[in-house]
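Heads up, one of the protein chains got dropped from this complex, but the rest are sitting where they should.
Letters A and B name the chains as they come in the text, with residue numbers starting at 1 for each one.
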C-alpha cells in the first residue's frame, strides 16, 4: 500500500495530503470582505504556513490553479502573486473565473507541491 | 518508460488512468434532471465503483475538485459529501462554481486517488 499522510483532517477535507513525493493542499481562501490584494496575500501566507509544516516551501510548487470570482481582479491578484513567487521557481499555473463558496470570497488557490 | 494503465477508454476520455501510485478519474456527473442530493449521491457511487475496480476506495482520495453549476447547492452537496467521506480520510478539496456540459447537470467531481 502506498502511504498517505493527512494533516488538519476535518470531516470535509484535509488541509494537507501527502502521497509519494507529492503534497496536495486543500483550496485556500482569504477573509471574506477584504480586498483582492489582501485576500491574495492571506492565501499565499496560508500556503507558506502549510508547506512549512511539512518541510517544503514556495520554491517547490508544481501546479497551481487559481479561481477568481471576478476576472477583473486578474491584474491585482497577479501583482501580489508575482511578488511572492521566488524567481526561477514558478509553477505550472492556470487562472479561471469561478464563483466561490461565499460571495465575498474573491480568490482561491489550489496547490500541488513537492515534498522536500 | 513509466507505465500508464487506462480503463474504460473512449474517444474522448478514459474513466480511469493510473500512473505510478496515482489514479486519475474522469469528471463524474449524475443524472440530468435529478436533485443536487441525488446527483451528488450518484457521482459518489460512481467514484466508489471506479476505485473498487482497481482495488482502491474512498479512504484513499488525495485531491478532489468539485464544480457546482450553482453555488447555492453548496450546503446540500456538502451534506451528502460529509456522510460519504470516511472519518479521518478526507482529501484535499476545492469547490467552485462552473456550469457543466449540460444545463441540468448540477455537480461534477474530479478525483485524484492513491492506488492500493
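Assume a contact is a pair of C-beta atoms (placed from the backbone, for glycine too) under 8 Å apart; a residue touches a chain by one contact, two chains touch by 3 or more.
What you are looking at is a predicted structure, and each value in this text was computed from that prediction instead of being measured.
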Which of A:12, A:41 or A:60 contacts the chain that the document leaves out: A:60
Candidate in contact with the missing chain, chosen from A:1, A:32, A:52 or A:94: A:94
Touch with the omitted chain, as defined above, among B:17, B:54 or B:76: B:17
Touch residues of chain B, complete complex, unshown partner: 1-2, 4, 6, 9-17, 19-20, 22, 24-27, 65, 67, 98-101, 108, 110, 112
Absent-chain interface as seen on chain A, which is shown: 20-22, 60, 62-63, 65, 67, 71, 74, 78, 81-82, 85, 87-98, 112, 114-116
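In the analysis below, only the chains that are shown with their structure count from here on.
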Chain A and chain B, separation of their C-alpha mean positions in angstrom: 21
